[in-house]
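Missing here: one protein chain of the complex. Every other protein chain is in place.
Going in written order, the chains are labelled A and B, and every chain counts its residues from 1.
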Amino acid sequence: MTPGLNHYLVVSGLLFSLGLLGVLGRRNLLIIYMGLELMLNAGNLALVSFSRFNGNLNGQVMVFFTITVAAAEVAVGLALIVALYRKRQTAHVEDLTTLKF
Amino acid sequence: MDYPGLIKLLAPECVVVLTALAVLFADVKFWRGLPNGRRFGRGVTLSTVGLMAAALFAEFGENSADVLMGTLVLTPVSQFLKLVLLLLTLATVWLCGDTDFTDHVGEFLALLLLAATGMMLLISTENLLMIFVSLELVSLSLYVITAFNKRSSRSAEAALKYFLFGGMAAGFTLFGFSLLYGLCGSIHLPDIALALNTKGSDPLARAAVVMVLAGFGFKIAAVPFHFWAPDAYEGAPAPAAAFIASGSKVASFFILTTLLQSGMPGAAGSGAWKAFVPGWMPIVAILATASMVFGNLAALAQSGLRRLLACSAIAHAGYALLAVLADPPDAKPALLYYVTTYAMTLVGMFGLVSVVERGHGDDSIGRLAGLSQRSPLLAACLSVFSLSLAGVPPLSGFFGKFYVFVALVKSGPSYSSHFWLALVAIAMSCVSLYYYLQVLKQVWVGEPLGDTRPAKVSAALTFVVAGLALGVVLLGCAPELLLAHFR
Partner (left out) sequence: MLAWTLYLSFAGAVGMFLLPRENLRAPRVLALGMAVAGLLAAVGGALQHPIGGGIVVIAKQTWIPSLGADYFLAADGISLTLVLLTGVVATAGVLFSWNIELRPREFFAFYLVLIGGVYGVFLSFDLLLLLVFYEIAIVPKYFLIAIWGSTHREYAAMKLALYSFVGSALVIAGFVAAYVVSGAQTFNLLELAKFEYPREFQLWAFPVVFVGFGILAGLWPFHSWAPTGHVAAPTAASMLLAGVVMKLGAYGCLRVAMTLFPEGLAAWRGVIGILAVIGIVYGALVALVQRDFKFVVGFSSVSHMGFVLLGLATVTTIGLSGAVLQMFSHGILAGLLFGVVGRMIYDREHTRDLDQLEARHLGRALPFAAVTFVLAGLASMGLPGFSGFVAELSVLIGAWQRFPRLAVIAGAGIVVGVAYTLRAIQKAFFSGAEMPSPDPFQAGHGESAISVPEKVGAGLLIACTVVVGLYPRLLLDWIVPSFNSPLFDGLRRGAGL
C-alpha cells in the first residue's frame, strides 16, 4: 500500500515521543542530547511530509533552516557539557544538584 | 525587493550585528593585554555607540513594511519596541561595566548583542520559519552567556538546565509549527489565520496549539514550564540574568501575542467562567492562573534575592498572560506596557543584586540590611523596584496590572467572563506585598552588619539603576507616555 500522510505523521509522532522519553528518562547528558535531536528531527520529518502532501515547497525550505539551527544547538550543547565536565567531572544529570529550591 | 532595500529595512539589526563583530574583533586584536576592567570599559563604550546608532535607525527609519511573505514586517509598534529592546540591551551592557566574572570580554558582549539582534528580528516577523530561527538565535546566545562565569560551577549547571529545557521547548515549538503548516498549507501568519477560521477545531489544530504554547510557555517561564527559571537566574552572571529576565521576555510576549491573536484567532476558544470552549484561550488562562499562584507562593519561601526574582518572574509571566486574553485593541498596549516596565525593573534589580554580591559574596536578603543608611540612593531605587513589582502606585507596576485587569475584564461577552482571573491576580498581588516588604524591611529597618561605610558603587551602575528607577516612577505617574506608542 502507498504510504499516505497519516503514516508519515504517525512515524513523526513516534519519533517525537521517543525523543521526549529520552530527554526525560535518561541520565547521561549525551543520550539526552540525542533525544533532543530526535525531537527536532521528528519536526523536520513532519514538515517534509506536509510539504509533499500539501504540494508546496515551504516546508522543505523550512527544513533546510531548521537542520542548520539544530546543528548550532548541538554545538552549543556540547560546549556546555565540556564546560560542566571541566568543573564537575560528571556527565550525569543526577549529579547536578547544587542549585536547589 | 532588492538587497539594498532589504538592508535599509533591517538597518538596526545590521548595525547591532556589525557592532557585535567589531567588539569581538577589537577585543581579540587590540585589547588582549589590558586588564579585564579596562577591556569591559572599552567594550561597553563601543557597544554603546553601536546601540545608539541602531536606535537612531529604528526611530527614524522605515516604519511600515511587509516583505517576503511576512518574513519581515515593520509596524510603528514593532519599531518602538525595538527601541525599548535596544535600551534594555544598553542598560544590561552598562551593568557589565565593572564586573569581573570572565576573561572573555569580547565574546560576552558580542553574544549579548547577537541575542539582542535575535530579539529584534523576533518582533519583526509574521512568518513561522523566521520566528523559529530568531527564537533559536536568542535562546542559543542566552544559553551560552549563562555559562560564562567559568569560576563557578553553578553557572555551567544553570546553563545546562536552561539548555535542556530550552531544547525541549524548541522541539515542541517546531513540531507545533509543522502541524500548523500542514493544516493550513502556509507558513505566513495571515494565511494561517484564514485557514484556521474554518479548521479551528481540527485535532491537528488543537495539538498544534498545545505544542506551541508549551514551547512559548518555556520562554516566558510560565508554570508548568518554569523549572529552568530559578536555576538560570541564580547561576548566571548578573548582566546575563538581567538580559534573560528583561529582553527575552519582552520579545517572547510580543511574538506570542502576535502568533495567538493574529495568527490563530480561529482556534481561540474561550476561557470564560462557565462558558468553556476548547482552544488556546482556556489553556492560556490556566497557565496564567498556575503561574500567578505558584510563583507568588514559591517566592514566600525564598531567602535569596535571585531566586526571589525568579519566582516573581514566574508570577509576573502569569499577570502578563492575562493581557493575551484581552480583546485585540487593548491587548497589545496593556501587555507591552506591563512587560516593558517589568523588564526595566528587573534590569535595575539585577544591577542592585550585583552590588550586593560584590560587597558580600552572596545574594541572600539579609545582606541588604541597613542599605538605607549606607546608600540612600540605592535603597530608594531598590524600594522603587520592589514596590513596582508588588503593584503599589504611583509606580508603573501598579498601572501595568490595573490596565491589564481593565483590558481583561472588558473582553468577553460580559464583565464576569474573565473576572475570576482578575480576582486571582489581585489576591496574589496581596500575597506578593508580603515578601517584597520583607526585602524592604531589611533595607530600611535592618541595621548594617559590620561595614557601615557608604557602599562604593561605580558611577555607571548608579546611573543605570537610578535612571531605570526614575523611568519606572515617571512611567507610573504618566503611563500615557508609553501607552501612546503601543496603540
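Just so it is clear, a contact is a pair of C-beta atoms (placed from the backbone, for glycine too) under 8 Å apart; a residue touches a chain by one contact, two chains touch by 3 or more.
Not measured: the values here are computed from a predicted model.
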**OP:** Please provide the labels of all shown chains that the missing chain touches.
**Re:** B
Subject >> Residue in contact with the excluded chain [from B:K8, B:R38 or B:K441] >> reply: B:K441
**OP:** Return the single residue from B:F227, B:W273, B:F402 or B:F463 that touches the missing chain.
**Re:** B:F402
**OP:** Return the single residue from B:A313, B:L346, B:V392 or B:L461 that touches the missing chain.
**Re:** B:V392
Subject >> Residues from chain B at the interface with the omitted partner, ascending >> reply: 333, 372-373, 376, 380, 387, 392-394, 398-399, 402-403, 405-406, 409-410, 415, 419, 422-423, 426-427, 429-430, 433-434, 437, 440-441, 444-445, 478-480, 483, 487
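Throughout what follows, only the chains that are shown with their structure count from here on.
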Original post:
Centre to centre, by mean C-alpha position, how many angstrom separate chain A and chain B?
Top reply: 26
Subject >> List of chain A residues in touch with chain B within their complex >> reply: 5, 9, 12, 16, 19-20, 23, 29, 32-33, 36, 39-40, 42-44, 46-47, 49-51, 53-54, 56, 58-59, 61-62, 65-66, 69, 72-73, 76-77, 79-81, 83-84, 87-88, 93, 96, 98-99, 101
Original post:
Which residues of chain B touch chain A in the complex?
Top reply: 128-129, 132-133, 136, 140, 143-144, 147, 150, 153-154, 156-161, 163-164, 167-168, 170-172, 174-175, 177-179, 181-182, 185-187, 230-231, 234-235, 298, 307
